[in-house]
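Report on one structure; see the data block that follows.
Note that this complex is displayed minus one protein chain, with the remaining chains in position.
So that you can tell them apart, the chains are marked A and B in the order they are listed, and the count of residues begins at 1 in each.
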Amino acid sequence: MNHSLNYLLRRLGFYFIAAWAALTLNFFIPRLMPGDPAAIIFARFRGKLKPEAMNALRETFGLTDEPLLGQYWSYLKSILQGDLGISIAYFPEPVTSIISSALLWTIFLAGFSLIISFSLGTLLGTIIAWNRSGKLDSFLPPALAFIGAFPYFWLAMVALYIFGFELSWFPLGHAYGNDVTPGFNIPFILSALYHAALPALTMILVSLGGWMLSMRNIMITTLGTDYIAFAHAKGLSSRLIMLRYAARNAILPNFTGFGMALGFVLSGALLTEIIFSYPGQGYLLLQAVRAQDFPLMQGLFMTITFAVLAANWIVDILILFFDPRTRK
Amino acid sequence: MSYIHNSILSRWITGIIQNRKAVTGVVIILLFIFIGIFGPFITQDPTAFLSTPLSPPSWEHWLGTNGQGQDVLAQTISGARQTLLVGFTTGIMVVLIGALIGGISGYYGGRIDDLLSLLINVFLVMPGLPLMVILASWLPPGPGTLTGVLVLTGWAWNARVIRSQMMTFRSRDFVSAAIVSGERNIRIIVIEIMPRMLSLLASSFIGASIYAIGAQVGLEFLGLGDVSTITWGTNLYWASNDMALLTGSWWTFVPTGLSIAIVSFALTLINFGIDEVTNPRLISERVWRENIPTNKAINGITPVVKDHE
Partner (left out) sequence: MILKKLSYTILISLFIVVGCENSNEIKKRDGLIVYQEAQISWIRNFNPLSPAGSARWPTLSGIYEPLFIYNSITGEYVPWLALDYTWEKGNKVLKMLIRKGVKWSDGEPFSAEDVAFTFNIKRKHRALDTRDSWGYLKEVVAMSDTIVKFEFKRIYVPGFDALATQSIVAKHIWDKIDDPVKFSNPSPVGTGPFTEIIRFDSQLWELGKNPNYWQKGKPQINKLIFPTYPSNEQVTLALLSGNLDWAGAFIPAVDRVFVSKDTVHHKYWFPLTGHTTFLHTNTKHPILSDVRVRKAISYAIDRELVVKVGMYDYTEPAHVSGVSGPMSKWHSPYLDQAENWTTYDPGKANMLLDGAGFIKDETGLRYTTDGHILEFDIIIVSGWSDWIRSAQIVSQNLKNVGITAKVKTYDFGAWISRMQKGDFELAIGWAEKGTTPYALYRGMMSSEYLQPKGEIADVNWHRFGLASADSLFREYEQTSDKNEITEIIYELQHLFIEHAPSLPLFSEASWAECNTKYFSNFPSAENPYATLSPNYPPENLLVLVNVQNR
């Protein structure tokens, strides 16, 4: 048990370093590039804002001429206090309040589709690896690989056009219908699921192949090992061998991949959200970048990073639980 | 010593040549590279205003015109050049950096490994697409920026895989023997180990190229590339800008999308081939009808290598 705790703490330490690196990058990237946020605000008025008003505004936004290192220091300090500053584009709204609802939608959509895609892919991978002379093994991998070869946003746009616009099977955007009230009630939950369906389906479609193939290949390697042969020799039923012996061991590497994929999916939902106008973080990020809203951009990048790190740590814990070898 | 490498290499190359998937993939890729290099010399001027915007395919314009009245065929062909250039350049750089950092980390171990694998892992958990979006939006748009951004956000995965394999080789007898016989580390890495990692490096390169093409097209689609140049990504950006689907102008949308899909699929085929040559067990057992060679099972991407924590 001590070992496990030690392992988890070591991982936690690593995540702290990663978080710090992300924060630092986050701080320096926008500041080392050209462009002045005050000029952007100024430009919103297309020349109407006079220098006197602009100087007053600079102060309000806290755009100081302090040396970079000093700014960096106060930036780290305010983040530790949970203060992400005031958004420029949504002035005077604090960044935290803009991000909070968006984060939930992203986690819902991305988490939902990742879990389905991972379970379904792993299941299919197990089945086709077990039944290697079956039709599925010859059909599914190339078909999914071909679908996966299309740019994701391309497929998503075509899907939105066909199933959303032409056939009206799915809504054209948003996270829930206009006639439901957000809250814990059945119509809202149904509406949210319905609105997530098409974006989730497209995400699942393109990612399914990867999970299936990696599971298939690991399964094939596992099936060739001695203990499987031994299990066969013992006369255990093939279903039992497939699930309890082979799949359970093969799933571990796939699980590590799951942790990695979390990052990709959380951030990859960006394109999905843009195409399906889903009110998540990704779309907000693009908007913040376009408006050069530093505080919002930093806040978003930070929350996405933290979400990915937290998810990875949870996967670490799960692996510990599934794989006795790490517990030694 | 060198005959060993030759035999490894030649066996590998023979394997690839005999693998139908890999050959199909290579032929398609070569075709696209050929088109990318020579195509723009024979097509109409892709930047010129030639005909009514969004006119459907006709004899003058085989794939119609886009919203700017430019020839879609010419645009698709000249788009191939820069997209593939950025894709493969990124692929090469990602593998080089991955091999360098992953290789050093895995070979030397100890403190160096601790430090480098920390670096690798930090970049692995950093959310890539948002970082790309932020970087691409700040830097002046263009192929150089795109390559830089893609390399920065993409090298870590390869470094991790290469590090793992380097660690396995490091503990093998032939390396120990070489060290005992007093060979220099650099020589051992370059002459002894790298040829044996060829298949991994090749599949890393292909994987990275697929990633680079996809991510590049995605960024350009968001308008974060240089939209005044002609690439597959900007073609799609303009198509979406002109609401190609709503206007029913499928010809501005489909050719480029299909080209990207075919190139990525061809690259995936090559990777499947490499995997099968390296690990013949992955080949499907089903008996194939000979007349549909492309329908053959496509197996296996590189399995996720478990990290040595």
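Convention: a residue touches a chain if its C-beta (ideal position, glycine included) is under 8 Å from a C-beta of that chain, and two chains touch if they have at least 3 such contacts.
All values derive from a computational prediction rather than experimental measurement.
Q: Any idea which chains on screen the missing one touches?
A: A, B
Q: Would you indicate which residue among A:191, A:214, A:272 or A:303 is in contact with the undisplayed chain?
A: A:191
Q: Of the residues listed, A:2, A:81 or A:178, which one is in contact with the missing chain?
A: Looking across A:2, A:81 or A:178, the contact with the absent chain belongs to A:178.
Q: Which of B:71, B:113 or B:226 touches the chain that is not shown?
A: Of the candidates B:71, B:113 or B:226, B:226 is in touch with the missing chain.
Q: Which of A:76, A:136, A:158 or A:317 sits in contact with the chain that's absent?
A: Answer from the full complex: A:136 touches the omitted chain.
Q: In the full complex, which bits of subunit A touch the chain not displayed? Write them out.
A: These residues touch the chain not displayed: 34-37, 39-53, 56-57, 59-60, 86, 88-93, 98, 101-102, 120, 123-124, 127, 136, 140, 164-165, 168-169, 171-179, 181-182, 190-191, 193-194, 197, 201, 273-274, 277-279, 283-284, 287, 290, 292.
Q: Considering the entire assembly, which residues of subunit B contact the chain that has been omitted?
A: Those residues of subunit B that touch the unshown chain are 47-49, 53-54, 67-69, 137-138, 140-141, 223-224, 226-228, 238, 240-243, 246-247.
Basically, only the chains that are shown with their structure count from here on.
Q: Under the stated contact criterion, what part of subunit A meets subunit B in this complex?
A: Those residues of subunit A that touch subunit B are 7, 14-15, 17-18, 21-22, 25, 29-30, 33, 35, 132-134, 137-138, 141-142, 145-146, 148-154, 157-158, 161, 165, 210, 213-214, 216-218, 220-221, 224, 252-254, 256-257, 260, 263-264, 266-268, 270-271, 274, 282, 285-286, 289-290, 297, 300-301, 304-305, 308-309, 312, 326.
Q: Under the stated contact criterion, what part of subunit B meets subunit A in this complex?
A: Against subunit A, the touching part of subunit B is residues 118, 121-122, 124-131, 133-135, 137-139, 214, 217-218, 221-222, 236, 240, 245-246, 253, 257, 260-265, 268, 272, 275, 279, 281-282, 284-286, 288, 295-301, 303-307, 309.
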